[in-house]
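First comes the structure, then the notes that go with it.
A single protein chain has been removed from this complex, and every other one stays in its place.
Our next item is subunit A:
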Amino acid sequence: MTSSSTPSRKALSKIACNRLQKELAEWQVGPPAGFKYKVSDNLQRWVIEVGGAEGTLYAGETYQLQVDFPEHYPMEAPQVIFLNPAPMHPHIYSNGHICLDILYDSWSPAMTVSSVCISILSMLSSSPAKQRPADNDRYVRNCRNGRSPKETRWWFHDDKV
């Protein structure tokens, strides 16, 4: 599983390329509301701007998601993290790692960048308080060697938030 820890090292497979080109084309026709793809020529790493939804704790704020695609995307989940500064959220660690099941165990190849974005925004929007996860410091310390969130055995917090 070394490929997942260094997702950008191995080039995309032909199938992954085709699929991503299709996703990008569809994104350009109709991006998910609140998201903006930052144009780059690197198909394997997308940087996406997300605006906090109106009427939520994050209204008026803008964050950046970095999506790295593994060689065998979409069989394998993309690595999705928030770039610094990550939003204060009970499921988002200060290093940008996101505790969201669909990014790990519950990933399915029928999901898309677009559907992942929508899930993340809905997670943000339903936040009851701007705070870090209880185990933030310990977790972030453990990740100092540059560990990918995909290597973490996540224990998912309750699904409500």
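Everything that follows uses one rule, which is that a contact is a pair of C-beta atoms (placed from the backbone, for glycine too) under 8 Å apart; a residue touches a chain by one contact, two chains touch by 3 or more; residues count from 1.
Here is the rule we go by: contacts and distances are computed from a predicted model.
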Protein name, per the UniProt record, of whichever chain is missing from view ("serine C-palmitoyltransferase", "Mediator of RNA polymerase II transcription subunit 27", "Pyruvate dehydrogenase E1 component subunit beta" or "RWD domain-containing protein"): "RWD domain-containing protein"
Candidates A:K22, A:K38 or A:K130 - the one touching the absent chain: A:K22
Sole contact to the chain not displayed, among A:Y58, A:F82 or A:Y139: A:Y139
Full-complex contact with the absent chain, from A:N42, A:S106 or A:S126: A:S106
Subunit A residues touching the omitted chain (full complex): 1, 15, 18-19, 22-23, 26, 72, 74-76, 101, 105-106, 108-110, 112, 135, 138-139, 142, 151-156
